[in-house]
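Complex shown without one protein chain; remaining protein chains in place.
Going by the order they are written in, the chains are A, B and C; count residues from 1 in each one.
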């Protein structure tokens, strides 16, 4: 007698293989689900492994385009950065994977979902919150004791003064070994998302979301862009060290910040900046599928309506340098800003503007004088 | 008959020399005041020039230590960055210069102050707001027509798609020409400000504020760190292009962000992040000497009480890489974060935590189901 | 030879009559424009007066419905309150009046607009900013010396410890003289705005925006609701005393707060609360027609999609008491909240939730113990 059906987010690795076997032994039918979001993996080998371990069905799903369009693009629009430094790579992948897993669970009539994320991290939270939000009746199957199967990766990095070993990085070249010539790219945006990237020297370009993002990962990685070694605050309140590589995301963040400031009203930008910080916290904490994250995404998307144009940048030795930008929606007014053209702008107005702004400051000084206090 | 005494912020250059002469012709006694905040300048030549143009007195004031301690250090504590990109170099210099100018004006009985900042920029505002705030009765002497004397720097840069010419940069090497070997620094912080910088390979160190900051400018500059080319929103609401170099400030920003996240409580950090953004806007807009900026500085300084420890970093080809950190005030708990040690942390608690966080999400889903709406 | 045509916001009173005459004497063609936004005024008498003073044309425009729907309703959705107390009555009227004035100016080919608001208040700013925003080429005609024509209203109120005289209030009864029986109303909302108000005892109801708002003004006024005597901060940085009556607005604020908290997700509400504060500041300062206010209005409107249902309240002696509420979009779950029904909710989850929230607090305590510091 089966206890029911579990859809397991299967990676092909040791951890989730153990979970698969254990779930079967506990009396569950196991459906193995493996999402392709662009990782380097032998998917057919993973399928065979899952089958040989007793999975009733195996679903290998290519989510790459959906991942870029529905999850990465909104993060680009938001300039999403957690705690001023982390561009949210993994945090954005988790709801993408869980969306399809819930779809499969509903379609296959599975009452359970399972995953290999351990009990102290953010990924468990991101995974489970998404499942509960989209499939409220679902049960998350009990984890085994994480210690049994987890090969600790914490030997060196948990000591915070230790430097990260060079072979930890998979997507990015060490900047010391990267090319001595920059690549120059032109990225074109519409509605705050990239619609084309051109390698200026090579005159080649990409124009589907997946191709654009893959190409930026390739060029960014080649030049060692997007490595960070940070201490971050997990949702559950403990600090942990994170070593991340986000080559394409880092290039896009710089380019988007540039085109956005260029085409967006100053005060809209200030309000949107606050919403972007909120978005980053929500996504980091696993609330992609919450009403507030829906709301924030809607507002941010609205703010992007005029964020269009082209940014030229060079990528070199771990850095991205903005070279120039242009846009038909530019709010930059060459004539207005010029010292040589008076135009509409009367210098007396600036004096009045300053004196009115000073009314309050002078009153404050007056009071301080009366009360004899010093700042 | 003199119309009164003016203290003129004199640079030694063409603009302020013209103003000096013009003020004299208008019947003012002119006191020339030249602040040394670390710029590359022949101060004695400037003194002679001012005297020869008819300045009644010339004050050349070395404000370098005060500039670093009283103006740059609070910006470091705040992680001050305007519009996500500009680390506020000039914005912070302006009130420092005006403070001393007001002191001189009061001491010398001058009713007027003057300056060479033009009528469309932020510097006029920063300068004048500071003067009004500290010396409410002061009069800012009328500017001549700025067009007469301003040699336009806007020939190339005002066209936003043009790349900035290489010789524009004065403090920083072109990263393409910078050394092929990184420098490795250790920066020690106390109360959120650096108290010592050590070059790890050379075993040399600096420990006064001015020496520390100068050294970071030197090392940062040598490796091409801190160049940005941005479009920014001026206080008066127009967009302009800014090309900035902030080598030392950029190194400090990265190092301070690291030690702060490591030693500051997560939620204090979130609130302080908001205050830092507010601080940056206030300083950019010229409100250093406002009650709200006083208040924000006080709150930020309070948040820095435990921000101490050492950050190791390498500086290379325009980038700063954090290598490791240590602190006796660390809130990082190696044991707690480790997968191998259970300690205090019960995985069941995480499940409960997640399910309680999901209560609201499930209710939301329930309502959406009833009403048949789709997100 | 005419200097051009001015559209003057004419009130029929002494101030704007003086301006009309003066403008004519200066050589302008004057078009008098009088907006009916519900004030108590003899509009035909005003028309005759304007014509007799030499106005070339007189436009009397009934903007009452538009005022309620396009200006008051968004403020209701926002729970608009400036500085925690002022519900923004006048501030919202100003852009409504200026919108039509600009329309008339464009249609009649007038290059100038004028108004009677004096030089130290918010209304001048609100009026002029709106004109510049909608008609950038417009010129605001020079004001005469405000002192000549302004009968000071500042005799008593400017002394802040003086109590406001009873006859200052025009719309609201003194609560001491108001009825000894409450009125009980039921207000029905859809998309966060009222669509019907019913007097429960009298079984009468209103269902157009103008009727609803007028009726709430009437009932609120009858019971002395919405009087405030405050010190506020004007945009230009000076404090001033304001005595306001907002009977209908106060009833709506209370009712909307209630239905909103009832039907809106908790975290959406938090974000929207911040946007509402921003909206209030923008409107108070005269930025109704700015890109950021457009953006904020759009976001707030989005948040109101499920804000619907009925609120019962009583109005009595200056107060509004919420009695009950119901909604088909309620997020309140009687079963979930009940102590008697366990339902989905496992008390162990709460313990886990609390312990995870305490992880950070315990770590903080641990550090404080080490460092020997006391809060």
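By definition in this document, contacts are C-beta pairs under 8 Å (C-beta built on N, C-alpha and C of every residue); 3 or more make two chains touch, one makes a residue touch a chain.
What you see is a predicted model, and the numbers here were worked out from it, not measured in a lab.
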item: Contact list for the unshown chain, restricted to visible chains; value: A, B, C
item: Touch criterion as defined above, residue of A:134, A:238 or A:350 at the omitted chain; value: A:350
item: Contacting the left-out chain in the complete assembly, out of C:213, C:279 or C:353; value: C:353
item: Identified contact with the non-displayed chain, of C:26, C:233 or C:328; value: C:233
item: From C:245, C:258 or C:308, residue that would touch the chain that is not displayed; value: C:258
item: Chain C residues that touch the omitted chain in the full complex; value: 79, 83-85, 118-120, 124-125, 128-129, 132-134, 136, 140, 143, 146-147, 150, 152-154, 158-164, 175-176, 180, 182, 227-233, 236-241, 257-258, 261-262, 266, 269-270, 273, 277, 281, 287, 289-291, 294, 312, 316-319, 321-326, 330-334, 336-340, 342, 345, 347, 350-351, 353-355, 357-358, 360-362, 364-366, 375
item: Where the missing chain touches chain B, by residue; value: 236-238, 265, 267-268, 270-272, 274-275, 278, 287, 290-292, 295-296, 298-299, 302-303, 356-357, 359-361, 363
item: Footprint left on chain A by the chain that the document does not show; value: 265-267, 306, 328-331, 333, 336, 344-346, 348-353, 355-357, 359-360, 362-364, 366-367, 370-371
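Keep in mind that, in the parts below, only the chains that are shown with their structure count from here on.
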item: Fraction-based call for chain B against chain A, same above half, different below; value: same
item: Angle of rotation relating chain B to chain C [CA atoms, steps of 5 degrees]; value: 180
item: Cα-centroid distance, chain B relative to chain C, in whole angstrom; value: 39
item: Chain centre separation (chain A, chain B; CA means) in Å; value: 28
item: Sequence positions of chain C contacting 2 or more other chains; value: 265, 267, 356-357, 359-360, 363
